[in-house]
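The structure appears right after this line, and notes come after that.
Every protein chain except one is present and positioned as in the full complex.
Entry: chain A
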Amino acid sequence: MRTQVFTQKQTLKTFGFLVTMLALFAFNPSYGQTRANTETTSTERTVKGVISNEKGPLKDVNVTQQGTRHGTTTNENGEFTFPVKLKTGDVLLISYLGYETQKFEIKEDTTFIKLVLTEDMIEMIGALDSNKPYKSKRKN
């Protein structure tokens, strides 16, 4: 009799524990992400590419996955191999100081990216502030 009561209590405890865990999973945002990933696992692939400007391959270009810290830079030949596998719909940001940042969306058949960056055609100007008191020009 005593053992039975004990088991009942135990069952109740186990049940409570399960409910708590379930609740935790349900509200954990990473759970949703796991599910999204499993849908597309089959299409995950390594993406490589080459980045250049109008003159030729560009070294040290940043290639980053939008919304993450995943990223790499191009080598002397402008080439990169993205360090994590990517799936259709992921967006890569290709940026280099002085050039227009380009967004590249991974498509069904993307495994190799070839991009030419264009310069930011901005006019360079600059005036400094000054705390020198104004002084009128006087004739004499």
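Convention: a contact is a pair of C-beta atoms (placed from the backbone, for glycine too) under 8 Å apart; a residue touches a chain by one contact, two chains touch by 3 or more; residues count from 1.
Everything that follows uses one rule, which is that contacts and distances are computed from a predicted model.
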item: Chain excluded from display, named as in UniProt, from "NADH-quinone oxidoreductase subunit N", "Branched-chain amino acid ABC transporter permease", "Transglutaminase-like domain-containing protein" or "Glutamyl-tRNA(Gln) amidotransferase subunit A"; value: "Transglutaminase-like domain-containing protein"
item: Of A:46, A:101 or A:118, the residue in touch with the unshown chain; value: A:101
item: Chain A residues touching the omitted chain (full complex); value: 60, 62, 64, 69, 71, 73, 93, 95, 97-98, 101, 119-136, 138
